[in-house]
Every structure is written in C-alpha cells, then in structure tokens.
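Heads up: the structure comes next, in structure tokens.
A single protein chain has been omitted; all remaining protein chains appear in their positions.
Coming up: chain A.
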Amino acid sequence: MKEQTTRAMWWRSPSFILDNRQQAQPYDTARGGALSIPPPPSTAMADPNPNPNPLTDKISAYYQTRAAHHGVVSSDWLAQAQAAVGHIPDVDDDAANSDQGAPPGEPFSVIDEFNNWRKQPDLAEAVAAIRALAAVIRNSQATTMMELEIELKKASDSLKSWDTTSISLTAGCDLFMRYVTRTSALEYEDFNSAKTRLIERAEKFGEISYKARKIIAMLSQDFIFDGCTILVHGFSRVVLEVLKMAAQNKKLFRVFCTEGRPDRTGLRLSNELAKLDVPVKLLIDSAVAYSMDEVDMVFVGADGVVESGGIINMMGTYQIALVAHSMNKPVYVAAESYKFARLYPLDQKDMGPALRPIEFGVPIPLKVEVETSARDYTPPQYLTLLFTDLGVLTPSVVSDELIQLYL
C-alpha cells in the first residue's frame, strides 16, 4: 500500500487508484478489517453499495483494484501523468460516491464485507468474495434452508453485479454457490446442524482457495529447471509465488519481465524479483519476439480461465503466446481454480469489454481513437499447460472440470 503522502499527487493521475483508495477508506476505519465481529446481521441485502464509479462504468473496477494492489508508480511516471492533459473528469463523483459507504452499525452488507477483505493486497478478489459469502452464512438469521439459500443467492448476485468485468469474482461466487450448497448437508433434518455444516464447507472452500497459490507454486517447481530463462508478462501473484518458491529452492534461473503497459505491472514484478536476488531483465512489451529465442518458457497468470481451456488475461498475453507458439516455446499458465469461468469466447471481441484508461504521456488528438481494452483472450491451442490447484492440466481438461462442476 502506498503511503498517504502521495495522495495529493494522485489527484491528477489516473483516477482509478485514487478511487479505490478513497472508497476503501471509510470501511477501513469502520470495521478495522475484522471479519470476526460483524455488525448486527440482517437479511437485508437489498441495498448493496454501488460500484465505486457507476458513472464511468466503462472502466473496469477489477483492473482498478489490480492497479491499486500492484501498481508501481515511479516518480517519473507520476510526473508524466501530471503533465498529461488527458484527465478523468469524474474523480469528484467518485469521491462523493465513496462517502455514502455504509456506516458502522448498519445492517450487514456483503459488499462491505467483501471490500474489507479486498483491501488486503495479498488476497485475491475471488477469495475476498468467498470469505464475504461465508460471512453471509454466518450472519444469516434465516430459519430455513431455503431462506438461507435465497439469501446466499442474493448476496452472490449482488457481489457479481458489483463488478461485472471481473471474471474471477463471478466465477468465485458461482463456484462457492456450487460447492457450498450442492451438498447433502442441505438434507439434514436439523437446520442448525445444516447451517454449521454449510459454514464448515464455506470455510473449507475459503481455505482451499487461499492455499491455492501455494499448491500451484509447489506443482510448478518440476517445470523450472536450472539455467532456464522464463518470460513473465504482467504481474501475477501466483507467478510471483511460483518464482519465489523456485528461488527458495535454490533453482538457478533468470526472468525476463515485460514492462506491462499501461499500468507497468512488470516493473513491480521485477522489483519483487530483484529483492529475491533473481536475475531479472526488463523488456518493453514490443521486445517479446526479439528476445523470445533466449526464452525457455513463458509464465503467465490469468484473470479467468474459460471453458475452451483458453485464458483471459492482461492485454498482451495473446501476442506473447502467439510468438512463443511459433517458436515452439512452452506457455504455462498459473491460475487458481476459482478462476474457472463458464464463459466461451469465440474470439477477442466476444467478451464483455473491460476498459481502462491509458496514459500516453503526450496529448492525444481528439480524432484519434485509443484502444482501451484491458485484457485479451488466448485460445487454448497456444497454451501448453495450466497449473492449477486441481493439478497440472492441459487446456482441454478445464472444460472437463467445469462440466463436472456445473452440470
């Protein structure tokens, strides 16, 4: 998390970081981030908090969070940002919006809960959602199973609608519903024991999801050999975990980090890796093909894993996968299983748009259009393996798992 002193400078910088910060603030003070003592619970889910920036719904909240969590903001970039003329006009709206966050003592809201969890930078959004949903069960005052299920459904829907661009959030909620409610526990005679059982399952699920990263890191160790060169795109916490564990295991490897424009997530990753004494080289995004012949494998994370076995990830993943495929380099994807989504994009444009502002550093003439999409879809034929907490899977297995889960 950034220190508060930089806040003033952020006023003119891309607003998403700021929005998030301001929005998070009231909850921080209100709840202290504690899940264990939630306010008097109630069944009222009718008034979920609005999305942090409802007026600019074109901009993906998911990427805002990501940027806030792993944004690397160097001083020169901030200076550039300040110099930039392109600004986002709705900062004030957002600030106003964020003020109406639920004050303490009000009925339990799953969104608040979710936001609480979400503020932990290490916690994936889906895991935050899963924990929030678990809290829903715990705080529920429903007296029948049906009521509880409906309540849970409402909570999950409100979470999902809170940010429709986040695949992992949607997928996480869906999977939670599947995992927790599709159980024989619901047929217990006694409501209380059934509820306990549900809470158990919910916690178990939360734990599994939380541990997923470690499992993936362990699974992928076999694939990193001494002397290899790994190309990494963007900042993925799973990939970082993988590399961290490899470094701890005294493996000798070097990492190429792409810059990861526009939010420069690659810089942050290189920063983290440098701390681990892993040799790192930074590339600009367009140097991928140039350096691909030195690369032994490509490691990427994923925003979502779709039913075809392809992934949706930060912009640029597709082209790296294409280059790697044409040079016969393996492309490994590290993704937790709560990112498995029931989506089936046929091509790049076949997804709901997730946009984010892009700073070019110079004024852009009005007539010039800017591609602001934040993510792309990599079809399964360009991926070699997926490292998930369910095991190391080929892309085609993803669909099998999804069929088993959802049908």
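The rule we apply is simple: contacts are C-beta pairs under 8 Å (C-beta built on N, C-alpha and C of every residue); 3 or more make two chains touch, one makes a residue touch a chain; residues count from 1.
The definition used in the following text is that contacts and distances are computed from a predicted model.
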Which of "COP9 signalosome complex subunit 3", "Phosphatidate cytidylyltransferase", "Translation initiation factor eIF2B subunit delta" or "beta-aspartyl-peptidase" is the UniProt protein name of the chain not shown? "Translation initiation factor eIF2B subunit delta"
Sole contact to the chain not displayed, among A:G234, A:P262, A:P357 or A:P380: A:P380
Selected residue (touches chain absent from view) among A:A61, A:V110, A:L159 or A:L175: A:L175
Contact with the hidden chain (one of A:F225, A:Y290, A:Y344 or A:F360): A:Y344
With the missing chain put back, which residues of chain A would touch it? List them for me. 175, 178-179, 182-185, 187-188, 197, 201, 204-205, 208, 211-212, 215, 218, 307-309, 337, 342, 344, 346-347, 350, 380, 389-391, 396, 399-401, 403-407
